[in-house]
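Removed: one protein chain of the complex. Kept in place: all other protein chains.
Entry: chain A
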Amino acid sequence: MSVILGQTFTGISIGAVLLLIALGLSLTFGQMNVINMAHGEFIMAGAYTTYVLQKSISDAGISLLVALPVAFCVSGVLGALLERLLIRRLYLRPLDTLLVTWGVSLMLQQLARDIFGAPNVQTRAPDWLTGHITLVGGDDPLTVADNRLFILGLAVAAVAALSLTLRLTPLGRRIRAVVQNRDLAEVSGISTSRVDRTAFFLGSGLAGVAGVALTLVGPIGPTMGTNIIIDAFLVIVVGGIGQLKGSVMVAFALGVLQSVLEYSTTVSVAKVLVLVAIVAFLQWRPQGLYTLRTRSLV
C-alpha cells in the first residue's frame, strides 16, 4: 500500500514541477498561441538568478525566497523584450515564430555558457528544505521530501494566482478578450500591444519561478530548459489549448503515470509509454481534455 502511495506522491511532485514549467506556457502558448521555443531559457534564467543571488546572500533560505520575485522579474523582462523586439512582428506566422524563438533559445544558451561556463552548477538548499516528512510510519515508511512539498505548494500558489488574475482582474479580462478577438478588443478601447507585452511578461516571469523551483531538485545548466520544455508543451496541448484547469489535471496525471510506469518498467520505457498514451489520447480527442462551447465562432 505504501508503495502505491509513495509512487503516487512521487508522481504528484513530478506533476507539480511539470505544472510550474507549463504554467507560463499556458499564457504565451495556451492563451496567445505563440510557440516560444525560448521559454525553456527563461526557466534557465530563473535558475541562474537563484545561483547568482546565493553567491551574494549567504543564507540559502533568504536567497531562495528573494530569488522568487527577482527571477520572476528577470525572466519577465526577458520575455517582454522578446515580445517587443521580435514576436510582435510575427503574430499569425507560427512557423516564423518557432524558428526565430528557437534561434533566440540557442543564443541565450550560449550566453549562459559564456557567463557561467559550460559545466552545470548547483545551489544549496536551505536547511528547512533538506529534511522529509513521514506520512506513514512503521516497517515500510512513506516519507516525502520537504523540497518536493515546497515545489507542490509553489505550484498550487502559482496556479491560484494566475487563475485569479485571469478571472477577476481587469488585466485578466483584457488578456482573455485579446485572445478571443484581437480586432474587437482593439476597437473596444484595449491597447492590444500593451496586453501582449504584459501577458508575455507574466508568462515568462512564471517560467523564472519554475527555474527557481528546479534548482531544488537538480543542477543548473545552459540546456536545462530545453530538456523539459517539450513536456510542458505536451501538458498544454493535452489539457486543451488555453485551458488552465486542463493543464493542471494533465500535469498531475502525466506525473503519476510516469512515476507508476517507472516503478514497473524503466525510466526510458516509461517515457516512451507516456508518449504513446498521449498520441493515442490526441487521436481520440485532438482538441485536448477541455474545450469551451459557444453558439458562434466569433
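In this text, contacts are C-beta pairs under 8 Å (C-beta built on N, C-alpha and C of every residue); 3 or more make two chains touch, one makes a residue touch a chain; residues count from 1.
Going forward, contacts and distances are computed from a predicted model.
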{"item": "Among \"Alkylphosphonate utilization protein PhnG\", \"Electron transport complex protein RnfE\", \"Chemotaxis protein CheA\" or \"Urea ABC transporter ATP-binding subunit UrtE\", UniProt-listed name of the chain not shown", "value": "\"Urea ABC transporter ATP-binding subunit UrtE\""}
{"item": "Among A:N120, A:T134, A:S191 or A:Q287, residue touching the chain not depicted", "value": "A:S191"}
{"item": "Which residue of A:H132, A:R173 or A:K271 touches the chain not shown here", "value": "A:R173"}
{"item": "Missing-chain contacts mapped onto chain A", "value": "170, 173-174, 176-177, 180-181, 183-192, 292-296, 298"}
